[in-house]
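All protein chains but one are shown at their positions in the complex.
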Amino acid sequence: MTVVEYLYKNIRAMKIYQQAITLAAQKRGFHLITSTILQAAPGIQQFRAGLCQVFIQHTSASLTVNENADPTVRKDFETFFNKAVPENDPDYLHDEEGSDDMPAHLKAALLGSSVLIPITNGRLALGIWQGIYLCEHRNHGGQRELVVTCWGE
Amino acid sequence: MTVVEYLYKNIRAMKIYQQAITLAAQKRGFHLITSTILQAAPGIQQFRAGLCQVFIQHTSASLTVNENADPTVRKDFETFFNKAVPENDPDYLHDEEGSDDMPAHLKAALLGSSVLIPITNGRLALGIWQGIYLCEHRNHGGQRELVVTCWGE
Partner (left out) sequence: MTVVEYLYKNIRAMKIYQQAITLAAQKRGFHLITSTILQAAPGIQQFRAGLCQVFIQHTSASLTVNENADPTVRKDFETFFNKAVPENDPDYLHDEEGSDDMPAHLKAALLGSSVLIPITNGRLALGIWQGIYLCEHRNHGGQRELVVTCWGE
């Protein structure tokens, strides 16, 4: 292992930026939202070194970082998570909001309610193949509320 | 998608606050700890825009954000994770600390060792149905040590 680069040897003062975003309703599945976030949160560009958190204020949809190129990856995510977290398990007690509801809560916990991505030189420091996914676990999830917070210098 | 609101258009200087919390022993299962965190960490109220991280210093218990209303959701979490991560798999090599130990490590990795939640106007910016779960994966886990760190402006 080699240290490639000290991007910011000199430590500097920090600032913060926060905004709410409403995502339009998406069908059940995994959706790339990187460009949506970038357009909605231009404040990212103001940081030379920092972090950007995207948080989803729901318990039946989630956020993750994964492959941004081949749409079949996102279809395979839906296939896998439907097998890993079955609907209609007779052992579920929480079953009055539809067969997709309890699995949606479980999938959301497995994937997580936020992503946290470094900012370098005004851009998200994602790898070349990385994008941000909205993971919609409900059949009719409706709009989804996000909070984007960026901080750094 | 619409930008609903620029909460903090003007970028400001930041501050940080950190404290340790000891949680009393909980039985195996999923427990809502949002109000415990809020009472133990009043510093949250000092931030107009920021973040709050809760970190658990253990590898057989974890933290997640999920549904805060119906207790059956938390029971179904226990049911699901016990099926997804079985005890007594004969392939486990690490089996000398009890049949619940290796599954506890795996569940902790699936759920995560921390939650990161935005702060807006002195309050955690959780969705209306979101709460913080302590996920106790051991039969007799004992006290659990948390570190709460808040930063923002």
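Details
Read from first to last, the chains carry the letters A and B; within each, the first residue is number 1.
Here is the rule we go by: contacts are C-beta pairs under 8 Å (C-beta built on N, C-alpha and C of every residue); 3 or more make two chains touch, one makes a residue touch a chain.
Everything quoted here is computed from the prediction, not taken from an experiment.
Of the candidate positions B:Ala49, B:Val73, B:Met102 or B:Ile117, contact with the hidden chain is made by B:Met102.
In the complete complex, the residue from A:Leu32, A:Ala49 or A:Leu93 that touches the missing chain is A:Ala49. The omitted chain makes contact with chain A at the following residues, 1-8, 11-14, 49-51, 64-67, 70, 72-73, 75-77, 79-80, 84, 110-112, 115-118, 120, 125-130, 151-153. Touch with the hidden chain on the side of chain B covers residues 13-24, 36, 40, 43, 46, 53, 55-59, 84-85, 89, 91-94, 102, 105-106, 108-110, 112-114, 116, 145, 147, 149, 151.
By definition in this document, only the chains that are shown with their structure count from here on.
For the pair chain A and chain B, the distance between C-alpha centroids works out to 17 Å.
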